[in-house]
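Yeah, one chain of the complex is gone here, protein chain that is, but the others are all in their spots.
Think of it as A and B in the order they're written, each chain with its own count starting at 1.
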Amino acid sequence: MRFRAIKSSIKSYKIASTIAIALLLLLSSISYKQNKALKKSAELVSKSLMIDKEINTLFSYFSLIEALEYKALILKDTTFFNTYIDYKKQSKTSLLNLTELTKDIPEQHKYLDSINLYTDSLEIAVTKLNTYHNEPIVEKAIIAELDNLSSILNTINSFKISMINNKEALLKERKATYKTETFLTPFFSLFLVVFALIVFIIAFIKINNDSKKLLNTQAFIDKIISNSNNIITYLEPVKDADNKIIDFRIDYANNKISEQAGKTIEQVIGKNISEIFPTLFTNGVFEIYVKCVTTGEPQHYQKEYHFNNKNQWFSSTTSKLATGVIITTVDVTKERKSKEDLSKLNSYFFEKNTILNNAETLAKIGSYSWYVTTNTIELSENFYKLLGFAPNEFESNFENFKNFIHPDDLVKYQTKNSQALKNKHFKDFIYRVINKEGKVRYWRTTGEFIIENGNEKIVGIVQDVTESIKTDIKLRKKNKALKRSNAELESFNRVVSHDLQEPLRKIQMFISILSEAEADYLSNQNRVYFDKIDNAASRMQLLIKNLLSYSRIDSTHENFETIDLNKKLEKVEDNLSARILETNLKIIKKNLPTIQGIPFQMEQLFNNLLSNAIKYRDLNKDSKILIDASIVHKDQIPLPDKKTSKNYHKIVVSDNGIGFDQENAKKIFDIFERLHQKSAYSGTGVGLAICKKIVENHHGFIYATGEHQKGAIFYIYLPIDIK
Amino acid sequence: MSLNILNVFLADDDEDDRWLFEQALSQLKIKTSLALFKNGKEIMDYLKQVEHIPHIIFLDLNMPIKNGMECLLELRKDPNLKKIPVAIYSTSSSEEDIENTFINGANIYINKPNSFAALKEVVDKVLQLNWQYHTSNLSRDNYLFRI
Partner (left out) sequence: MKIYVSFDFNITRNVILKEQLDKLGVSFVINNAKEITINDTLTPEQELKLKTSLQKYGVTIIDNQTTEIVQRIKDTINEMLEDEDAKLIKVSSYLADKLNYSYAYLSNLFSENTYTSIENFVILKKVDYAKELIANTDLTLTEISYKLNYSSVAHLSAQFKKTTGLTPSGFQKIIKKRKTFNANN
């Protein structure tokens, strides 16, 4: 609705109407003046004409007087004088009339005064002549008198001519004036009418339109009021004889009231509030109305009412309008309820926040909310603490926080943040800050993009990871050192395997040539020496070989694969088949598990165990090896070591060989540890050490039990759940 | 009499080893003619211009200029030389070396023995085997021995 347009148009119509009325008044006054001027000039013209007539009348009397004189003289008529008196009377009247008519015209007056004078002369002349009537005619005297009379009359006549001329001139002038005035007047009148007509037509149309608009606006406002959630009422005070307000009459109410009153609007309007809402008198609202009416000040208040078996809260505004009050009331029950809920929620969050703050302190975590649009940050208490500050000790904005970032990491920090803003995705990263004490701390930060009311916001946490980073750095250094020593070991292996073996082989070779070629020439003693050199060289070669295989059991260089141990065992039996046949060894085996491991190491494990059993077999018995497998719980392993898996594969390899004393059960796995005489059994004491290393590589355990001359049992545990 | 003289080539950078090999060969019953080369390049250059190819080539793995493995690969790519049996003659007992030479087409892998008697035995065995593969109906594809 274009209230403003209507309002402004009403204003402009007012101005236009005022101007129109002013113009009309102006025009009316002009017209009136003109009409008046016209009337005056018309009067003047008619006056002139009357003057003209009166002049003619007057002079005709003079002419008659002259003629009468002549007649009397000639005819000696005595009646003449009477007639003359009559004429004289009449001419006097005429002269008086004329004087009256020309009182505005001084020139004519002058003439009339002169005429008056000459009339007196005329009388004298006539009276003289009259005396002659009774006496004989004295010719001479009569003629002289007649001449005198004639000259008087002539003079009078000359006045007549002058007067007539004067009158003509005046008439002419007046006619001209009249003519112009009769020309202007109708034009003005017409213009006046047309203008008035136009102004009123426009005014009518406009007023018509505006009244239509006004009706629409009225309907619109009505609609708003009736659809409003607010209850709108207008109350007119009801007074007693002492002019004291005792009640209010409901003069207007919108539809909303029926919900609360439980009555239709028709039943409510015209009724007193004491009838419809009696509670208003007990809850102090009536007094508020009275106050509003008496002081004219608007009143605001909230009250709880019991309507429709429900307790409801209403908020009202009362303001004075004309003689009564207009009241706007809104149901705020829900708002009150949500306010209550909100306060409950607030205390809940307060509680949670307290927990969170404690958690942050424990976990060395701080949280932040970064409002990207306004570039402001909210920081958690522990965030400040992590920096060595008390909560809110510094103003939390982006610029302030930037000062804590390690200068070398500032570019990284800004790049990461701008990337995050660009991609709308926050990636974790680590940066350094310098805390209040000036110490460098490593912080890991994470964040989550949130759009709140169309504003971008990043909420996230920072965690002080300095300790783990430091550990990491240490670990990395150790790792590097380890890698270096591994590389050194590898090159050492290469040196040993090739460069050391080569000259050794030559030594053996030439010894063999010498001992073969010179066999017949050597003394027995020297032959023994030669054999000793040969044995020592062979032993050295074996040692080198075993050392190499021990050092090849490297815990890091290979990934675990799925291995069927049955197949590995078969392969080992293949390899040892000649020895097995030769020694008539019997191998009894149960189904072995499939495990995760390093294939060649598993092969070597079985190879060494079987070789060991063959080597230390009891020559007085049929050699037997028993291989068994089962699954056991970690608690069933009789070893104190830490278990990484819940369940283990248990593999048992037992033989009926020469065995060993239980007291040596641990020693046998030590490198270069041999329980038997060198000459009795070949070997370098590396085989079982390799077994132990392999099992440990697989996060398992190995131990052995033995009994002298009865046999040995080797227990191997391999984890089932490998992490 | 039907046994021919066997033409044997050896490439080894170690002078002692060459001498020992020659000695061992000369003491065998099998009649042979031996050509010695100091490295892989020498033997390959010679093989490319010779008219009669040898019955067997012994290759050391670790040699300067051109090593045994390079020679082996070159031999197996050459249509004229690809049929010559190759025995690798090396100190290395690394399983990886052994497997790789076999995959690349070696027929025999010999670990240089520690005694002269063993050397003679090994060479004798190789030559016998090679003779069988020359004269008997044995599968060339499966000519694979580790001695």
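Definition applied: contacts are C-beta pairs under 8 Å (C-beta built on N, C-alpha and C of every residue); 3 or more make two chains touch, one makes a residue touch a chain.
Small disclaimer: the values here were computed from a predicted structure and weren't measured.
Asker: Check each of A:I74, A:A322, A:L581 or A:L619 against the chain that is not shown and name the one that touches it.
Answerer: A:L581
Asker: Tell me which residue among A:E502, A:E573 or A:D618 touches the hidden chain in the full complex.
Answerer: A:E573
Asker: Touching residues of subunit A against the unshown chain: what are they?
Answerer: 570-571, 573-575, 577-578, 580-581
Asker: If the missing chain were put back, which residues of subunit B would it touch?
Answerer: 1-5, 29-30, 99, 102-105, 109, 127-129, 131-132, 135-139, 141-142, 144-147
Note that in this section only the chains that are shown with their structure count from here on.
Asker: Take the average of all CA coordinates in subunit A, do the same for subunit B, and state the distance between these two points in whole angstrom.
Answerer: 87
Asker: What part of subunit A is in contact with subunit B in the complex they form?
Answerer: Going by the criterion above, the answer is residues 497-498, 501-502, 505-506, 508-509, 511-513, 516, 537-538, 541, 545, 600.
Asker: Looking at the complex, which residues from subunit B come into contact with subunit A?
Answerer: 14, 16, 20, 62, 91-95, 112-119
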